[in-house]
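The block that comes next holds chain A.
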Amino acid sequence: MQKITREQLLDRAVALLSDGTVNSVLGWQKGEFDYDVTPHIFKSADELKEGFVWNDFCYANFSKYLVLKTDRIEGKLLVFLKPCDTYSFNQLLTEHRFDREKVYAIGVGCEGMVDVNKLKAAVDGISSIEATEEGLKVTTIYDDEPTVVAIENVLLERCVNCKSKKHVAYDELMGEEGEIIDSARFDEVAALEAMTADERFAFWQNELSKCIRCNACRDACPACTCENCVFNNPNSGVETKAPVTSFEEQMFHIIRAYHVAGRCTDCGECSRVCPQNIPLHLLNRKFIKDINECYGDYQAGEEVGMRAPLVDYTLEDLEPGEVLNRRGEDA
Partner candidate 1 sequence: MQRIGVFVCWCGSNIAGTVDVKAVAEALKSEPGVVYSTDYQYMCSQAGQDLIVQAVKDNNLTGLVICSCSPRMHEATFRKTAATAGLNPYMVEIANIREQCSWVHKEMPIGTEKAIILGKAAVAKVNLNTPLTPGESPVTKRALVIGGGIAGIQTALDIADAGFPVDIVETKPTIGGKMAQLDKTFPTLDCAACILTPKMVDVAQHEKIRIFSYSEVAEVKGFVGNFDVTIKKKARFVDETKCTGCGDCVDKCPMKKNPNEFNMGMDNRPAIYIPFAQAVPKVATIDAGACTMLKKGKCGLCSKVCGAGAIDYTQKDEFISEKYGAIVVATGFNVISMDKFDEYAYNQSKDVITSLEFERLTNAAGPTAGKLLRPSDGKHPHKIVFVQCVGSRCENCAEKGKEYCSKICCMYTAKHAMLTRDKYPDTDVTVFYIDVRTPGKNFDEFYRRAVEEFGVKYVKGMVGKIVPEGEVLKVQASDLINNKQMHIDADLVVLAAAIEPDKSARPLATMLTASMDTNDFFTEAHPKLRPVESPTAGVFLSGACQGPKDIPETVSQAGAAASKVIGLLCKDKLLGNPCIAGSNELMCNGCSSCERVCPYGAITYLDKEFRMPDRTTKIRRVASVNPAVCQGCGACTVACPSGAMDLRGFANDQIMAEVDAICK
Partner candidate 2 sequence: MNKKDLLREEIIRRSGVNPKKCMKCGKCSGTCPAYEEMEFHPHQFASMIDSGDIEPLIASESVYKCLSCFACVERCPRGVEPAKLIEAVRLSVIREKGANRMTANDVPAMVDEETPQQLLVSAFRKYTK
């Protein structure tokens, strides 16, 4: 259950709208079910009161929306940012992808968001969900009595391994200033690294063969904001959309992960939106882990204007061979 209430955010949004600080609000809107909360631009106080929600299902990272939306609207846009979203926010500012002047950012404390897939796996036939101190009270179409699900059992992977409760960017903060967390987010990568090459290949072949090339990972990724994505560009040599066994298909995930290497803030949106549940974050985190180990700790989006590790160098960098063999011959 979130510590900040919907009413607190709503009151603040309405106040900022009415005093003219902002003239629209990027927030979460009630969906058909309690768990399908969708991003929406609210233009008026009435609209907000009607549809605005803040609960355990507000997983969407709004940073990416700013790239397009700030161009399309008049005046300032109010955006709510969870701690992990603020890293993407800074990274996009570093890359000059939107105009900071057009945004009023409110940092919102976050207690972790729910993975709908996990919840659905735990409870079948959900009709409504209520957040309580004990957990999520889930009413189903089958039972009269609601089932209570402990939130820690159904958190998104990125929340289980939350890297930071600290907001690195905001105009105003609601809730307490959090801390950067020493998370175990690289454990899975390390486990894979410890396998033999054959085991790793088997793992990834199994995972990547599931891909239906829907492009959701790219579309949700806040680092993927190119004016013209290479996968859409007929001249790039990698454009194609149909799932065929061609180069583009085989290499899609490598190219995608490489494209965001050094810029990925590890927000976890790719894995969240993947309809095939491919653990895409393990690719991104591999790059982050390698960068941390080889070039020093680097968290993309920690500050605006940081020089990404792949557009930087030192004279003493490891040789590619040394990077490959730094854990021994085959590990």
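Here is how the candidates were picked: all candidates are chains of the complex that A comes from, given by their letters.
Quick notes
Rule of thumb we're sticking to: contacts are C-beta pairs under 8 Å (C-beta built on N, C-alpha and C of every residue); 3 or more make two chains touch, one makes a residue touch a chain; residues count from 1.
Everything numeric in this text was worked out from a predicted model, so none of it was measured.
Here chain A touches just one chain among 1 or 2 in this complex, the one numbered 1. Within the complex, the chain A residues that touch candidate 1 are 71, 94-97, 225-230, 233, 235-237, 259-260, 263, 307-308, 310-312, 315.
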